[in-house]
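The block underneath contains the structure these notes are about, expressed in structure tokens.
Note that one protein chain is taken out, while the other chains of the complex remain in position.
The block that comes next holds subunit A.
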């Protein structure tokens, strides 16, 4: 059913992934330090202000980064299964398309494309068939939620044909 565009990529160096995660955690901690240092420490008479807790969190993140790096170097970081990236790209493309098209083409068309590309990620690649199915289904959902339940879902040219 699912062929996948790219061959399964096996990460053979668990160390490197752990080190990257450690670096990301350290960078997040750095960003917190940088951002919070600009705040005036309106600590009042308790020495505890809006900056205290972020500083504590940032220190803990640095500790976790060191711990992750240590596990990475020793090589006992998480085992993981090989991942196929083809389907992931399909689905991410679908979400990105919906995000960009939503306010231009309306809910039904944008979400219909998301629907078709997600189905594509799971192996249904006949887009000329799945996109119309997706748009029809999304339109049905739009009618229920936007018209019956009064949820504000953006309408586009397709919805305006009917309402």
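Note that a contact is a pair of C-beta atoms (placed from the backbone, for glycine too) under 8 Å apart; a residue touches a chain by one contact, two chains touch by 3 or more; residues count from 1.
Note that in this section contacts and distances are computed from a predicted model.
Per UniProt, the protein behind the absent chain is "Tripartite tricarboxylate transporter TctA"; the candidates were "Putative tricarboxylic transport membrane protein", "3-hydroxyacyl-ACP dehydratase FabZ family protein", "Tripartite tricarboxylate transporter TctA" or "Aspartyl/glutamyl-tRNA(Asn/Gln) amidotransferase subunit C".
Among the residues A:23, A:73 or A:92, only A:92 touches the chain that is left out of the figure.
Interface with the hidden chain, as seen from subunit A, comprises residues 1-2, 4, 8, 17, 21, 25, 28, 31-32, 35-36, 39-40, 42, 44-50, 52-54, 57, 60-61, 64, 67-68, 71, 77-81, 83-85, 87-88, 90-92, 94-96, 98-100, 102-103, 107, 111, 114-116, 118-124, 134, 137-138, 141, 145, 149-154.
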